[in-house]
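A single protein chain has been omitted; all remaining protein chains appear in their positions.
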Amino acid sequence: MAQRRTRILSEMTWPEVREAIERGAGVFLPVGSTEQHGYHLPLATDVILPTELALAVADELDFLVAPPVAYGYRSRPLSGGGQGFVGTISLQARTLMSLVEDVLSELIRQGFERIAVVNWHFENQNFVYEAACLALERHRGSSARILVAEHPFAELSEATMKTLFPEGFPGWDYEHASIMETSLMLHLRPELVLFDRAVDDASKRHPWYDVLPVPEDFVPASGTLWKATQASEEKGRITWEEIVAQFREAVVTELAGTGSPEAVRHER
Amino acid sequence: MAQRRTRILSEMTWPEVREAIERGAGVFLPVGSTEQHGYHLPLATDVILPTELALAVADELDFLVAPPVAYGYRSRPLSGGGQGFVGTISLQARTLMSLVEDVLSELIRQGFERIAVVNWHFENQNFVYEAACLALERHRGSSARILVAEHPFAELSEATMKTLFPEGFPGWDYEHASIMETSLMLHLRPELVLFDRAVDDASKRHPWYDVLPVPEDFVPASGTLWKATQASEEKGRITWEEIVAQFREAVVTELAGTGSPEAVRHER
Amino acid sequence: MAQRRTRILSEMTWPEVREAIERGAGVFLPVGSTEQHGYHLPLATDVILPTELALAVADELDFLVAPPVAYGYRSRPLSGGGQGFVGTISLQARTLMSLVEDVLSELIRQGFERIAVVNWHFENQNFVYEAACLALERHRGSSARILVAEHPFAELSEATMKTLFPEGFPGWDYEHASIMETSLMLHLRPELVLFDRAVDDASKRHPWYDVLPVPEDFVPASGTLWKATQASEEKGRITWEEIVAQFREAVVTELAGTGSPEAVRHER
Amino acid sequence: MAQRRTRILSEMTWPEVREAIERGAGVFLPVGSTEQHGYHLPLATDVILPTELALAVADELDFLVAPPVAYGYRSRPLSGGGQGFVGTISLQARTLMSLVEDVLSELIRQGFERIAVVNWHFENQNFVYEAACLALERHRGSSARILVAEHPFAELSEATMKTLFPEGFPGWDYEHASIMETSLMLHLRPELVLFDRAVDDASKRHPWYDVLPVPEDFVPASGTLWKATQASEEKGRITWEEIVAQFREAVVTELAGTGSPEAVRHER
Amino acid sequence: MAQRRTRILSEMTWPEVREAIERGAGVFLPVGSTEQHGYHLPLATDVILPTELALAVADELDFLVAPPVAYGYRSRPLSGGGQGFVGTISLQARTLMSLVEDVLSELIRQGFERIAVVNWHFENQNFVYEAACLALERHRGSSARILVAEHPFAELSEATMKTLFPEGFPGWDYEHASIMETSLMLHLRPELVLFDRAVDDASKRHPWYDVLPVPEDFVPASGTLWKATQASEEKGRITWEEIVAQFREAVVTELAGTGSPEAVRHER
Partner (left out) sequence: MAQRRTRILSEMTWPEVREAIERGAGVFLPVGSTEQHGYHLPLATDVILPTELALAVADELDFLVAPPVAYGYRSRPLSGGGQGFVGTISLQARTLMSLVEDVLSELIRQGFERIAVVNWHFENQNFVYEAACLALERHRGSSARILVAEHPFAELSEATMKTLFPEGFPGWDYEHASIMETSLMLHLRPELVLFDRAVDDASKRHPWYDVLPVPEDFVPASGTLWKATQASEEKGRITWEEIVAQFREAVVTELAGTGSPEAVRHER
């Protein structure tokens, strides 16, 4: 039978949340998208990965995980395949910002002081930052701090990069439904990966600018922007460990708990 | 190991969604809240119930279930205990409406024509309706239809009402974290119910109007607005079967599938 | 010749309002709609009734009556006949909320501390509540209190209900341009009732959910949702007295005046 | 007993409005403010005057009069005394524009093609124009025309100007609760004028620019910006006749009825 | 070679701005439009003139000049020729207000206390005022003052008016790309005036109200609303000196510097 998970805010009761806040617990807000991820990955890939990242360090650092933001900013052709794929369900920028602003504002209002936005969807960049700014402006004088992690995968070590991209790194914008994301999903949620359908693909053109309406040759037919077949569970495991370690380090450094400072300091 | 669920849009790949749309499948959008539900029910109660309701008929009626809207309009004291409880994380009305409008608009844009908003959170009333109106206004000329189910529990049979409320029905606004919701959760997700902590409670006053700022005696200390201890798995099962049947009937009647009209007609 | 009415804010001069605020007077904001009310009732029915209700207790409780909000949220088919009737002129939800928020905010800004929103239009529910919340958020630290009366007719005594609905009560959503509203108008503003045109009517279907675009059979041709011919001035008088008494009680209980607490206490 | 007025939309039934639209009737939307008008004029002065203007020509030109917009843009010190007077209840610009836009849009939606915005409040200028633009943009392809009359008093004949201002015309911005408005109210609604309280007043300074926060010496203590004691019913009558004639001429010229073009042409 | 201008904020470095704020310098925000100005004047006319006005007194009064707002509210037919001319690029009212509000708010946030909005575009009236109100509301308790100059040309002396308009003054709404503006541009930026293309023009009708959609005969073909050929550099010089003097007087009177009060007092 399923288990109740006591780090997941939505499964907790309110007195449990009260107790958490009183002891100084923090809270993670995963932000993702509902977006095509090729023939083989689920639409929720960008929701699953930041949620897993939050859960990976929640116990150790005493954080709760708020309900993820499951819809993100519109998919851009050169980093997500664009809005032309069925299954991609996106928000307007104003809506996404208001949503994240409201949720962060509520978290501050009820007493959370250690907050991290854990984003995975490339296109949410800047919007989640603005939302965090606006939420803090609503609560001037609060002692809340917000860590905004827009690209938790952005600074992998050279070793890991070589493991992931032995043929060379094309740039993070290509990394959509490709080697890294597929590897991570194979490691974390293999039951959601239809790996036999994975393909290597690329758009005919991938320029440094965008064009609207979107030229057809900016978008690969599969929605996979690069090579997915080179993914493996092993690559996923190695990468994930590094991502988790970096994220843990960031949280420990910036959001040292008020409740247990020693433990946190030890962590460094 | 966990299973991939092929009715849950977020776990599907985009070609699977394309195939579903092409065969005329519909889509459910569950809308809930993150809101205190007494000492014993999880904050996600209003998300879990409409999602389960959508899933209960999804296969039979050929619907997908879109990612639920996990945050709802602010809790009102007389129907949800109000914003004073830690763990209640709410959206401003404008944000909620934009969010639901954008998601519905995207569903229409990609070709879904049979759409149902399945709401459970009492306070979302009118806001989800407005969102559906606005989404259709964005897509004038579309042949999409939207069923807006704001209170899927509102018309239970007399027999079921007596089973649920042998001592008399106080009104649906009291039914928050109380007999019905607790019974349904015991039936559907018992692992998330801390039934030994359930209490019977009531606010000292429960007038026909609201007052802001909220008078303290409008809100019971537990957040349970009525009697939770009288809940049972059996009551939940009976009620659930009726709710599911009524919802199925509504969907069949209003959103008859284009792909398989015979099957649908048979259903009536 | 017409008389100047000294409880109606719009007919007063500013020094008179200043004096009223200084002595601790309160203020009512009636909120209604411009909406079809069958063949026999005027479009302003939902504006007239809350304004009359406010006036009915204004002298006794020392309240002014602010200019009513004459346009409301869009008519819903199952409680107002929907937007399809000529003469129904509605606001988008965002507009209505901003309007009521601004007016309430201005009332607070100039020193009113006892404020009541007196709504009659069913569909304004939640929107006027949100507006009151937002107005108070703009004035944190103010000592203003706002009573939000969304359904001043919602808790009639059993005796009155039997008088009004001898054949049984269909539910308040049906009570549009029907027995109660027609009776109240016959009592209060008979010159505006074309009673010989009143009909009994009903939509072919009246389900527990909405559908958009609106199915034709959800809406009765006349715009009267139930039986109007059973209305009478006498029924109106009895019902009105009860509604006034309940509203007076609510105001006295929640918005006890600062200027004359004894009088108020005596009232209880 | 009061009479039902068949030009006032709010007092009509929906079939009466339908008939009016079908025969090509137009509609006026009066827009005003709730704003101090000195010691002697009611707060509704800017609502009463455009409504009376609309009614003055409604029969002859076959127009209905929609419920007036009773709240306007914030009072400016140099043309209305500013926001510092109790009783002045104003909207933010965004709210006013949305309100007027929504109402105009609804009038167009239901088939009115001859529409006039009749504004009196000086400060509503530009906002009502923008609202009319936005409403028409929502209904591209409609054949509705909107006449926007922001200052129906702006082009009086030299003779009338001399009658009104024998000592010289200070400029329309001064004409707030002063000679013209007081005279018009004495003519149209004498029961609402406390003429014995009228004063002549002026701010110490009345520069060509504004300053925020408002310097005290920009605002006269009474709220009357110029000379009110020189008003008379006779001046009001003369001025009113001219205003009505000019307004009639404008409507006839720009909104010639589709139903009875001959009658309209005859009018010129 | 071009020179760096030390009064123009955009050409300064941040330490220079810091020093200016510390010594109590003020800041001007010119607001204009990108709008047709007849056959002979550049689209930026309404940007150039307020910027030149600001620069004309900046040194003497110790003000910086912020980057001008180059886009304004939509051109109205009777004061700017309307939106039908190519080259006229306008903002919606909401956008313009947000833009000016944000910029003013930022100026206050960083410590400017003497601020003037210098507008030239007729149609920006009220919108820039609202923006200034909203900016100050965001900074309650700040000691910033904002002078809002909507029509810096509005109160010329009789002598200058006669010089400019020897045949009579038609009203400021006509003064678009006509005598005054052309003269000023000939004086200030002759290289941008194609004076040989200037024409005298007028719409067939120029009523006291607006109509939407715009009747063709409200708009002159050239976009010049009155007589441009009567302009001269000499008229421009005389007018400009008076405008500058009046503006200087306004700033000195209302925004006396905190850093050098003596100098300012001397100025009076």
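So that you can tell them apart, the chains are marked A, B, C, D and E in the order they are listed, and the count of residues begins at 1 in each.
Just so we're on the same page, contacts are C-beta pairs under 8 Å (C-beta built on N, C-alpha and C of every residue); 3 or more make two chains touch, one makes a residue touch a chain.
Source: prediction; values computed, not measured.
Student: Check the whole complex and report which displayed chains the hidden chain contacts.
Tutor: A, E
Student: Which candidate, A:93, A:161, A:202 or A:244, sits in contact with the chain we can't see?
Tutor: Touching the chain that is not displayed is residue A:93.
Student: Which one touches the absent chain: A:73, A:226 or A:240?
Tutor: Touching the chain that is not displayed is residue A:73.
Student: At which residues does chain E meet the chain that is not included here?
Tutor: So the residues of chain E touching the missing chain come out as 1-4, 9-18, 21, 34, 36-44, 47, 66-68, 70-71, 85-92, 94-95, 98-99, 101-103, 106-107, 110-111, 189, 191-192, 194, 197, 223.
Student: Can you list, in ascending order, the chain A residues touching the missing chain?
Tutor: Residues in contact with the chain left out: 73-74, 76, 92-94, 97, 123, 125-127, 129-130, 132-134, 136, 145-152, 154-155, 207-213, 215, 246, 250, 253-254.
Throughout what follows, only the chains that are shown with their structure count from here on.
Student: To get from chain B to chain D along touching chains, fewest steps?
Tutor: Shortest path length, in steps: 2.
Student: Which chains end up together, and which apart, when chain B is taken out?
Tutor: Connectivity check, chain B excluded: A | C, D, E.
Student: Which chains contact both chain A and chain B?
Tutor: Common neighbours, chain A/chain B: none found.
Student: Please state whether B-C or C-D has more C-beta contact pairs across its interface.
Tutor: More C-beta contacts join the chains of C-D.
Student: Just by CA atoms, which chain is the most central one?
Tutor: C
Student: Centroid from C-alpha atoms only, then distance chain C to chain D, rounded to Å. What do you get?
Tutor: 27
Student: Give the residues of chain B that touch two or more other chains, as numbers and ranges in rising order.
Tutor: 92, 94
Student: Which of the chains are touching one another, listed as pairs?
Tutor: A-B, B-C, C-D, D-E
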